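Note that one protein chain of the assembly has been removed; the remaining protein chains are unaltered in position.
The first chain written gets the first letter, and so on, giving A, B and C; residue counts start at 1 in each chain.
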Amino acid sequence: MPTRTFIEAIRATLADEMRRDESIIVLGEDVGKKGGVFLATDGLWAEFGDDRVIDTPLTESMIVGASIGAAVNGLRPVAEIQFADFIHPAFNQIVSEAARMRYRSNNAVGLPMTIRAPYGGGVHGALYHSQSVEAFFCHVPGLKIVIPSTPYDARGLLRSSIRDDDPVLFFEHKKMYRSVRGEVPDTDYVVPLGRAAITRPGSQVTAIAYGLMAHYALEAADRVAEEGISVEVVDLRTLRPLDKETVLGSVRKTGKCLVVYEDNRFGGYGAEVAATVAEEAFDYLDGPVTRIAGPDIPGVPYNHVLEDWFMVDPAKIAAAIRKLAAY
Amino acid sequence: MPTRTFIEAIRATLADEMRRDESIIVLGEDVGKKGGVFLATDGLWAEFGDDRVIDTPLTESMIVGASIGAAVNGLRPVAEIQFADFIHPAFNQIVSEAARMRYRSNNAVGLPMTIRAPYGGGVHGALYHSQSVEAFFCHVPGLKIVIPSTPYDARGLLRSSIRDDDPVLFFEHKKMYRSVRGEVPDTDYVVPLGRAAITRPGSQVTAIAYGLMAHYALEAADRVAEEGISVEVVDLRTLRPLDKETVLGSVRKTGKCLVVYEDNRFGGYGAEVAATVAEEAFDYLDGPVTRIAGPDIPGVPYNHVLEDWFMVDPAKIAAAIRKLAAY
Amino acid sequence: MTATGHRAKTSSQLGADVGLDDDQLRAMYRMVALARAIDERMWVLNRAGRIPFVISGQGHEGAQVGVTWALRKGHDWIAPYYRSIAMCMTFGMNARDIMLAQYARASDPSSGGRQMPGHYGDRRHNLLSVSSPVATQILHAVGIALAAKIRHTDQVALAAMGEGSSNQGDVHEALNFAAIHRLPFVFLVENNGYAISVPAAMEISVPDVAQRAAGYGIPGVVVDGSDVLACYRAALTAVERARAGEGPTLIEAKVTRLTGHSSDDQQTKYRTEEDLAAGKRSDALPHFRDQLRAAGVLTAEVEAALTDEISALVTDATDFAEAEPDPLPSSAMRWVYAEDWPSETPPPWGFGEPGHDAGPGGT
Partner (left out) sequence: MTATGHRAKTSSQLGADVGLDDDQLRAMYRMVALARAIDERMWVLNRAGRIPFVISGQGHEGAQVGVTWALRKGHDWIAPYYRSIAMCMTFGMNARDIMLAQYARASDPSSGGRQMPGHYGDRRHNLLSVSSPVATQILHAVGIALAAKIRHTDQVALAAMGEGSSNQGDVHEALNFAAIHRLPFVFLVENNGYAISVPAAMEISVPDVAQRAAGYGIPGVVVDGSDVLACYRAALTAVERARAGEGPTLIEAKVTRLTGHSSDDQQTKYRTEEDLAAGKRSDALPHFRDQLRAAGVLTAEVEAALTDEISALVTDATDFAEAEPDPLPSSAMRWVYAEDWPSETPPPWGFGEPGHDAGPGGT
């Protein structure tokens, strides 16, 4: 089976899907000739031309708003927001419009559209090129939120997202683009939305994570395994709809739950996971549902000393696991 | 002591503060001659004139962005967003700009500004005139979020917000404007930011709420009191910074915690409160930290049958309390 | 109601000048008058406590009917706004559809009773669902036009809004993009001089919104909204341009708001008597009627028949909507997504009697 980097899996899947379904268009800033600032769309413009790969003006609200309209009128847009940090100008279009069109029209109009955006820190991106923005959107009924962590899942989930009949936000951790590599079959497989994966079975502590943190959680599990702590790692993959069954099943088994996320801790997505587990698995808990997350400051600082301090990493996760295991 | 409605308390406080400090300006849509669509600013334009009470164009990003600039250059703007639902076009200015100015400038520039907005359902406002938006902003370090529930607190907290040197979002439940009345001294008292209030002492269950739900929680507590269930009600008042001390103190005493909020349940603000309690009061819990919140649909529906179904109310809270008490 | 290419059956000079036969002129008039009659009934129902909220198109109907007449029903697309009653009716919604929205009944085609009145939309007629945050719809219409261009469907998309809303950032982004790609798009601004209470001079920096068109390299035209046929002509030119691949046009119709902003607004607080009187004088309905009378297109007979028909339609629509059932709570969690997700669970109070008190220990 061929191995691919995370970004190669995304690029290849975009191309495959565009070949399969000519109603798919790609639009965003610099997605054409340049192929995107991370090259996720490299080659698409050459293959599919101006009509299907559109270099838009520097206007995010327009990118999302026009995608909504295009989805209404027979296309299946895959929009790129250059950095997740720059999705905020489109917040109104996403939250007020995309998320509510089906509901407010009583199912008359659905919006098959995908918004891709690179997110995350650890890349010297500072306050505005490092953000995790999933918490804002996971709160909004009507949106589906996907954050894959492996090239295999990236391909299978991107396919599902593009083929889905509702708006999907698909966030890609930019630090993983070239640093993560894995096996990716050339087949037409999909990974269904709404299903978490147990990426490492274990018995004493459940670690729930997604994106880059799903890797770090595995690394942390490795470290503490040597010390005799058995960790089950759940990679959520889809954040909304949340796969409660897998999450609760794991915690009911281990009795301990650590929720890991890179975003600011307060009110982050992990708060919902923790609250759900604390409420619905209460009788099984042998220790507090614990969160390990980014500090509550307004963005990842640029200076490497501060950035290292900010980022949740395997060592920090391992420390939290040890503490919880010893509870 | 004079009694006032909720909105009278706000109006009087705006006027008092503007008299006290001439650097305060009020700006927003229809805040001038009309006095605001709810009349929260009625009379201000007549008293303070065009320069200090500005009817802006219908552009929320501008309202917030210009307030940021005005705050940089010596004013203390109090902006009104006509409905919290329409704050989303200003999301980028609030989240990327207002929240981060002090941090990113390493304390060179702070932003003394307040953004007021009516929020909440139960008023036949439907999807776009009923929203609770606090979850989005409570997640953002650098912002302070205030939601008062009594005329007394509205006055004292609005004073503190206006006088604060950081951006404060001040949300007012529109159903309370005229339906809630209370004693409001004419004195220059303040209610400090960051402090919750125990509005009803109790011993068996802690109910944590804010805004309209703080009233409904009290009503529910009354109902179940007759059945012998003693509920302690915590009115958060400031959502960020959260008064963890009061919250945890109460739950450690009662051993049971119900978090009540009107917003959609999934990823709402109450998730953070629940997660915090579940983690930091774990050893004291005699039952699961439970949430009672709005259903996960993209907005409060207009039809009264659906709206009634949507809204958390005293009966629904009481039912949740009973269940938790019996745990 | 196709705008072009038909032969006039009997045509007055008035109709001939714009390429419409007299039946069409009468049909246009009927639409203006019908929209007005329904609108007036809404206010009556509101005052009678039957419906809690009204937002109105009175004073805008002439421009809406004139402009919409230039589009192809069932083919082109419209992204309307809350004053677009006449536009939506011209494009296919009927009196019952409008009244069902006022009553928010389960069978309301706009939203099944989920949205406030005024938030029309009808997929069957290519009318996009209206939301409340103003101006967002311009980008949807531009996206529809983009798809039309890419898919070679020969469709035109139109978005309508007020002059106050046209100051929103989305409008800038939309016109820029539509102009770059010469999209088949028409932007209608219904300028009634107020954004709720804020007069135009305080909300927009130029006298005519149409002046902004030049900044995007597209035509901008001002048209008298009390002149229905002038509106039709301006729209026809814009639609033909759009269909020919020559790109978007901005049409600004100067209209008047005859009512308060909504049933929650008291406009005498911020508008003078004179201003209100001037507004009345530029109402398209009597203008159009006089014009058609003078041209012999409307006779006393025709008018009487129309009045009867309209009054019957409005009453039928009201009675029908009154009698229709409300949506069931159990429907409220449908259509968050195309499919239901097990993890998006109903609240603990289920779908029983709303506001129930489950009694001690129950949920």
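Annotations
Heads up, the rule we're going with is that contacts are C-beta pairs under 8 Å (C-beta built on N, C-alpha and C of every residue); 3 or more make two chains touch, one makes a residue touch a chain.
From a predicted model like this one, the values you see are computed outputs, not experimental measurements.
Taking every chain of the complex into account, the chain not shown here touches A, B, C. Interface note for the absent chain: among C:R36, C:H140, C:R212 or C:H287, the touching residue is C:R212. The chain not shown here is touched by just one of C:A179, C:V228, C:V255 or C:A284, and that residue is C:A179. Note on the undisplayed chain: of the listed residues B:D153, B:D243, B:E262 or B:E307, the one touching it is B:D243.
Residues 29-30, 32-34, 37, 55-59, 61, 85-86, 88-89, 124-129, 223, 227, 265-266, 292-299, 301-306, 308-310, 313, 315-316, 318-320, 322-323, 326 of chain A touch the missing chain (whole complex, contact as defined above). Looking at chain B, the residues touching the absent chain are 25, 51-52, 56-57, 59, 61-62, 64-75, 77, 89, 92-93, 96-97, 100-110, 141-142, 144, 164-166, 194, 241-245. Even with one chain removed from view, chain C keeps its contact list with that chain: residues 167-173, 175-177, 179-180, 201-206, 211-218.
Quick note on the criterion: only the chains that are shown with their structure count from here on.
For this pair, chain A with chain C, the centres built from the Cα atoms lie 39 Å apart. Taking each chain's centre as the mean of its C-alpha atoms, chain B lies 35 Å from chain C. In this assembly, the C-alpha centroid of chain A lies 30 Å from the C-alpha centroid of chain B. In chain A, the residues touching two or more other chains are 89, 92, 96, 100, 103-104, 141-142, 242. With touch defined as above, residues shared between interfaces to two or more other chains in chain C number as follows: 111, 114-115, 119, 131-133, 169-170, 336, 344.
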